[in-house]
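What you see is the complex with one protein chain gone and the rest in place.
Moving on to subunit A:
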Amino acid sequence: MAFKGHQREDENIDEELTPTKQPRNEPDNEAAAPAGRDASERRSSNSTPRHRSDSVKKTRPPFPWFGMDIGGTLVKLVYFEPKDITAEEEQEEVENLKSIRRYLTSNTAYGKTGIRDVHLELQDLTLCGRTGNLHFIRFPTHDLPAFLQMGRNKHFSSLHTTLCATGGGAYKFESDFRTMADLQLHKLDELDCLIRGVLYIDSVVSSGPSECYYFENPTDPDRCIQKPYTLENPYPLLLVNIGSGVSILAVYSETNYKRVTGTSLGGGTFLGLCCLLTGCSTFEEALEMASQGESTRVDKLVRDIYGGNYERFGLPGWAVASSFGNMMSKDKRESVSKEDLARATLVTITNNIGSITRMCALNENIERVVFVGNFLRVNTLSMKLLAYAMDYWSKGQLKALFLQHEGYFGAVGALLELLHPA
């Protein structure tokens, strides 16, 4: 049972990946350990030095450059649009390629459910000696067949590009890619991609809002503000990827990391429960309801039981004693609103992630936590809750960090694999 993750997001649902990871598929002793199901494997393990050759041109793959991450709920796609195309190139560019480029860059929505996150676009990026823009696109995993149909219609397979893909869907849908679109996937481990993507994006974002940020004064709602953070010397760090489920990684270097544990209570749980409890159907809708609700009507707080703080154990009165605890009473069940239920669901899931994260940080002796994944997309509520929880319960020892490109790191990692095979 349990854990590992995936997440979900908006209307079409977006998903993210999650699972987990651990060493790489290297013949590494530990990875192969039969017991290696979940949780904590001792450190040591994996480290696969990756040499990146910079012999640029020769090894430069042909366009188009895609990286794809097929999660349980959302497909994340990054696309590099070269802006330095010479006239000669333009002329040589086959029609198919041109049409794909135009289609992707001239729209911000694709079909009913595909969305390009324009605000995340990275411009004037140099990759493999080429300059261009990096686009971030997502659509629900259940619309993958439509995507494949499009690839087929546009004769994507004639371009002879390698499609680098990660996430569970790279495995689950591999044969669909082959049969429906005549495409051969290059499958990549999602946690490898995730870490590579995080480190890369953080290193290339220089202008605009800082990629990494935190909340100052997290325990004081009036003074809590978002501040940029420089991830200069990031190790060791705990990387918490909240997709449909959650994976928690301890990262000691780009290539040395382990999956500490995971939980099945993630973004998918939030949306799933919200749908059942309130009848909503999208992530945005659920978040909107949550923002208007009051969880204290649903949850039983310490003060509901003790009339105040539980001094004996240092528990503040405002702490939740039992999530949904008030819902044991029929009267209270009848008096709460859908918004209250959505809020309580959000708070319950978020705090639980915070709780497990904090215990992992203690067990691993790591003080910096980076939260990523699409559960956090447009979800300031959860980010502030996490920031608060990390700070309060660790008495200021733990710092919660967030990244602008939340859910796209796996896809970015996959793209990097195309350009610089590990």
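By our rule, contacts are C-beta pairs under 8 Å (C-beta built on N, C-alpha and C of every residue); 3 or more make two chains touch, one makes a residue touch a chain; residues count from 1.
To be clear about the criterion, contacts and distances are computed from a predicted model.
A.B. asks: Can you pick, from "superoxide dismutase", "4'-phosphopantetheine phosphatase", "Aminotransferase class I/classII large domain-containing protein" or "V-type proton ATPase subunit d 2", the UniProt protein name of the chain not displayed?
C.D. replies: "4'-phosphopantetheine phosphatase"
A.B. asks: Identify the residue among A:59, A:99, A:355 or A:397 that touches the chain left out of the display.
C.D. replies: In the full complex, the listed residue that touches the missing chain is A:355.
A.B. asks: With the missing chain put back, one of A:85, A:181 or A:347 would touch it. Which one?
C.D. replies: Here the residue in touch with the unshown chain is A:347.
A.B. asks: Tell me which of A:68, A:115 or A:277 is the one touching the absent chain.
C.D. replies: Once the missing chain is taken into account, the touching residue is A:277.
A.B. asks: Using the definition of touch stated at the top, determine which of A:114, A:151 or A:245 touches the missing chain.
C.D. replies: A:245
A.B. asks: Just one of A:146, A:180, A:319 or A:378 touches the chain that is missing; which is it?
C.D. replies: A:319
A.B. asks: Contact with the hidden chain only, please: which subunit A residues?
C.D. replies: Subunit A touches the chain not shown through residues 1-8, 13, 17-25, 31, 33-40, 71-73, 142, 167-169, 171-174, 189, 243-245, 259, 261, 263-269, 271-277, 281, 298-300, 302, 305-306, 310, 312-313, 315, 319-330, 333, 341, 347-348, 351-352, 354-356, 359-360, 362-363, 385, 388-389, 392-393.
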